[in-house]
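Left out: one protein chain. Kept in place: all the others.
Up next is subunit A:
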Amino acid sequence: MEASQALTNPTPNPNPNPNPNPNNNYASNRNSILSSTPVWPTIDGPLGLSEDESLSYARRFYKFGYALLPWLWAVNCFYFWPVLRHSRSFPSLRPYVVGSAVGFTVFSAILCSWALTFAIGGEHLFGSIWDQLVMYNVADRLGLTGWS
């Protein structure tokens, strides 16, 4: 039956599925005899950017992430995942993507530790200022949930 046939040859014909990384596997399989360098630097494979364009995007995302945007760094790492995964590929892109990964880890470590201290410490640690900082009180005070 056709449907099962399509399922039984994954390698030369990866099923077009919502898996975000079908083309990377395909490229890796194809190049497995050589190095395992992927052809496409982005996670979208041939649907994504070419290597030349990726440089400007990676650089731009890295720089914008300094504006208190760790999530942008994380998205940058996700987008250029093949660059991170294969350590010898795309040498021009690599510093930016690795920088984004490092930045995201550091920032989220700081943010998580602060948020957890706040949540777990609670009133014992902070005293009355906890009530002033916690979000639902702030929302009540400013009437944020009253509009619309």
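Couple of notes before you dig in:
Simple rule for what comes next: contacts are C-beta pairs under 8 Å (C-beta built on N, C-alpha and C of every residue); 3 or more make two chains touch, one makes a residue touch a chain; residues count from 1.
What we mean here is this: contacts and distances are computed from a predicted model.
The chain absent from the displayed complex carries the UniProt protein name "Presenilin", chosen from "Histidine-containing phosphotransfer protein", "AP complex subunit sigma", "NPR2 like, GATOR1 complex subunit" or "Presenilin". Against the chain not shown here, subunit A presents residues 2-3, 5-6, 8-9, 12-14, 16-18, 20, 22-23, 26, 30, 42-44, 46-50, 52-53, 57, 60, 64, 68-72, 75, 78-79, 111, 114-115, 118-119, 122, 133-136, 138-139, 144-145, 147-148.
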